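Please read through the structure below; I'll follow up with questions.
For this view, one protein chain was removed and the others were kept in their places.
By written order: A and B. Residues from 1 in each chain.
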Amino acid sequence: MTVNGKTMSSIDPTTAAHSFAVPGLGVNVPLLGVDDNAPAGATNTVVFSFKVPASGIFHWQCFVPCAAGTLYGLGGPMQTLGFMDGQIEVGS
Amino acid sequence: MSATRRLVYTLGAIWLVLAVIGSFVIAILPFPPGAASNVAGSVTDTIRLLTWAAWPVFSLTIIGVIGAVLVRRSDPDAAAAPARELRGNPRLASTWIGVVGAVVLALAIVGTITLGNDDAAQALGLGGRTISGDNGNVIGGALDEGGYLPVQVIAQQWQFTYRYPTLGGFESAHLVLPNNTNVQFHITSLDVTHSFWLIALGVKGDAVPLHDNVFLATTQQLGTYRSVCGELCGLWHGAMDDNSMQVVSAGDFDTWVAQEKVLDAPIMKYLPPYSTTYVPDPAAYGS
Partner (left out) sequence: MTTMAVARQPRPLSQVLAQWGIVLGIVGAFIGFVVGAQIGEHLVPADANSTGSNAALIIGYVGSAIGFLAGMGFFNYPIARLMGRPRPTEWDEAFLYGEEGGWKRYFRLNVDHKAVGMQYLVTIIAFLMLGGLGAMFIRAELLQPEPSFASAESYLTVVGLHSVIMIFMASAAIIGPLGNYFVPIMIGSRSMAFPRLEALTFWLLPPAALILLSSIFLGGFPTGWTGYAPLADEAVRGMDGYLVAFTLVGISISLSGLNMIATVLTRRAPGLRMTQIPIFVWSVFVTSVLGLLAPPVLLAVLVMEMLDRIGHATFFVPAGGGTPYLWENLFWVFGHPEVYIFILPAFGVMLEMLPVFARKPLWGYRVAVGGMVGVGVLSWFVWQHHLFVSGIAPSLRPFYMFSTEAISIPTSIVYLVAIGTLWKCRARFTVPMLFIMGFLFNFLIGGFTGVFLSDVPSDFALHASYFVQAHFHYTIMGAEVFGLVGAITFYLPRMTGHVLNERLGKIQFWWMFISFNGTFLSLLALGILGMPRRVVTYDPGLQGLNVSASLFAFALGGSMLFFLFILVKDTIVTPVRARVVNVWDSLGNEWRLPSPIPIHNFTTPPTDWALPYDYDRDDHRTAVPGGGMALPEGVTE
């Protein structure tokens, strides 16, 4: 995968703000957090690729407890479809 | 012979035939979960025994109710019972309670012995596979060496991760176990209560945060098996299933371990040291 154009094979997990994971396909991509000192509106771009089979429904989710303010950071948005998790539908 | 007696004998004969046929069928029916591990084996035996004991009692009760209704009081040979007997029979009641109590006691004793045997078998280290840990120590041993392979099952919302502490502490998203090995599962969770259920191996243990739930099993059969999460843990509880859990031969297991270590090399420096429980620290993320 590349982060802001630089190829990386791993990052320090404490710098990952979120992750994009598809457990059924073994995809687990950490998404680097934006530095506190970066200017407003700054982003990090992570590019990665993965293969999907011919058809199927796979759920994706973020595995970083990123919902601040609730138990272990896993409440609220982390438990709500459309925020931080959903389904990938492959095929017709 | 009175009509009542004829009816009782007929029903008794029907019951006997049903009980015998049922017992035979139950004895040869392949009950799940099977024999993929020693625990699965004793679980299967227990279920078979309970079914074998339950079927005659079940059929007898149904036939008893049917028979009670069929033996009508209009039968001329059935004299009306004295008023007192129509309202109860303490001796019959006591006999009934005694018989049911004896059956219950027998079941409880058998169950306890089965449990004890499983635990004892693990303590003795039955199963003969030898596995060498990275530090060169033998960690899986023969009958008298008490060896075992510890495997940590880390549950989180919504995936299981497996960690092998004695093989370098690497993590894997897939569970692979060597055959003929005592496995000591250490089941824990990072967030809420899950349950690790390896169906065919009869392994089931709740994954509770900050607790280490230990379950012992000895693998006995090569194959690919299914694991699911057994405790409702939120939105994707149903998606925590995995059809790729494998029990492989010794050589294949060593190959797989080597592969996983290579795959894990980039992240090994980030993994926390092995511990039986972990406390995630959400505040540390994304800074």
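The rule we apply is simple: a residue touches a chain if its C-beta (ideal position, glycine included) is under 8 Å from a C-beta of that chain, and two chains touch if they have at least 3 such contacts.
Not measured: the values here are computed from a predicted model.
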Hidden partner chain, touching residue among B:12, B:238 or B:272: B:238
Option touching the unshown chain, where B:19, B:151 or B:192 are the choices: B:192
Touch residues of subunit A, complete complex, unshown partner: 56-57, 59, 67-72, 74-81, 87
On subunit B, residues whose C-beta touches the chain left out of the figure: 4, 31-33, 39-40, 42-44, 46-47, 50, 54, 57-58, 61-62, 64-65, 68-69, 71-75, 78, 80-81, 83, 86-90, 92-93, 96-97, 100-101, 104-105, 107-108, 111-112, 114-115, 118-119, 187, 191-193, 195, 197, 199-200, 202-206, 208-211, 213, 226, 228-239, 241, 243, 279
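In this section, only the chains that are shown with their structure count from here on.
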Length of the line joining the C-alpha centres of subunit A and subunit B, rounded to whole Å: 36
Subunit A-touching residues of subunit B, taken from the complex the two chains share: 156-159, 173, 190-192, 234-236, 239-240, 266-267, 270, 280, 282, 284-287
Parts of subunit A lying in touch with subunit B, wherever the complex brings them together: 9-10, 12-18, 21, 23-24, 26, 28, 33, 36, 59, 61, 63-66, 68, 71-74, 78-81, 85
